[in-house]
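I have a structure here, written as structure tokens, and I will follow up with some questions on it.
With one protein chain removed, the remaining protein chains of the complex are shown where they sit.
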């Protein structure tokens, strides 16, 4: 849950205690959205239900997390639904895993760095989806023989093409794989592996998003530029 | 569920009977994904679990439905999660409503055209989310006094700005409103209403998406152009 | 001409004298590209022929000048050629005028601010096109009755639509008008005036340009964003 004062926002779990410059904030175990919690110095924080973009802004980061826009594109192009079994790698900060779990998916996610995995697990607690996200430490490419029955694979690692090559065994019929990569070459390789593996509906998309400015002088796309995040490659398992 | 032969795909509900040029296809009430159903002339169709993009391709259309990409952006920027209460207008073909319901949301959606609403209801049956989507016939702006407690508003109608103006009463604290419009002026008006209503984190985004071609001669963005779909305006209710 | 030392670049005219922290630099009247000129303290500067982008980087600025990219688009879409008579407003820094004059056009340009016009005139001297660019102080809309016979109009002022409305009298048959504006509404108004005036081939273009990064890890569009500069509206006089 988020706890919000006039100029602070903290993402905290029920029962958590945080020392702030405004005093010590003890979150009751049974706190509900809308309730007010006071620090021992008397500053009030209002409890607020989390929404996805809060995870992006408040999770402890172990790298640059995927942005809500790209997470959304993964959700839209793969049609994420409650009950989906998702195989994810690498976990990183865990924003994608938490989003998917919040939409009802059950996520198994691999992270090679043990400390990063620990941070991701804490993030899942904060997002209240620890029960739906299994953060496993290790190299996904070494575990592929033991994995199967997934509806969606979401890959954001350098060895994604290797996993794509095994997608037909990992995915249920008509399941999707998505690969996120900033690079043309890595996306190209993922497409090559997808073609060789006999996947269908293979496509690599680049997305340019700009904010509009509505000012006194008129309407215009923002002068603040919009940088590239990553290419998204999608492919689908045949029936 | 989808039923797929070599060169046909039909979206059908258990118990449905379809006359095709390949023979009559009777779907058993207890069919499961992966099972094969034969027409009376002996052509085999394999049952396949639906995924979001199938809804876009197979729903009966009453207009141009929102594309998976834009649906995904709405899901990502508002952080759609299971248990969300969503107020939607106008329903149209219902692809957005079905996507949100499949991610665990409970959707109340308004459609002014009675026949369109009926088609949308049938589409919800096909997507197996009829229990989660309430398609109501009528003008949402006339019902606003009786509505409240939503986590997200998703608006794709000409009178969206009028609804945005009432967002603070309709939304729970920290809930999001999204407005989809092809037009600059309509987006501008939505932003103006959002500002006047005291909403936060107001932004209008335009999205340009291009497919990459990986061919023998090299990698390049597709020569097939990518047209504009719509601007997406987001705003958030204060706590 | 540009005069370049190891870490300085100065745009100077023959005969000009510049006091720099590296000593006084006296440019001979008969200097040629490739020659070396020394300051009185002995630092060498090499004379270099100017090219268009140098004007953008070295002209004294009285505002944000049009970028080489947008100037190029004006040149390409209007087909600027040697011998063209161009009517331009407002002058500003004068980079567009200088580019057009360097491509052989004869330019009459209006600038409302007397001091800005003076700077622009000095910039024309530096670009060696003072003979081809007539920088006139005043409001172009008050001079329209006395103007005619232009091949191209290039407008970058708030009252561009008013000039567009008079384009048929100002332009030769098949001549082009271009309007540069950051704003949707101003571009819309220019298009409306162009339609009412019976101009042809009316179009408003927005241009998004991104730099590619070729690094050790792969090829990708730059993360440094590319902001909006302006919409370019073109229209053509009928025969």
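When the chains are written out, they are named A, B and C in that same order, and each has its own residue count from 1.
By definition in this document, a residue touches a chain if its C-beta (ideal position, glycine included) is under 8 Å from a C-beta of that chain, and two chains touch if they have at least 3 such contacts.
This one's a predicted model, so the numbers in the text were calculated from it and none came from an experiment.
Check C:41, C:64, C:81 or C:158 against the missing chain and you find that the one touching it is C:81. Per the touch definition above, the residue from B:55, B:184 or B:202 contacting the chain not shown is B:184. Residues of chain C in contact with the chain left out of this view: 2, 4, 33-34, 46, 48-55, 68-82, 99, 102-104, 151, 172-176, 184-185, 187-188, 191-192, 203-212, 214, 219, 221, 231, 239. Chain B meets the missing chain through residues 181-186, 206, 208, 210, 217-229.
The criterion applied here is as follows: only the chains that are shown with their structure count from here on.
Of all residue numbers used at the contact between chain A and chain C, over half are used by both chains, marking a mostly same-residue interface. Chain geometry summary: the mean Cα position of chain A and that of chain B are 21 Å apart. With centres defined as mean CA coordinates, chain C is found 47 Å away from chain A. Within chain A, contacts with two or more other chains are made by residues 184-185, 206, 208, 210, 219, 221.
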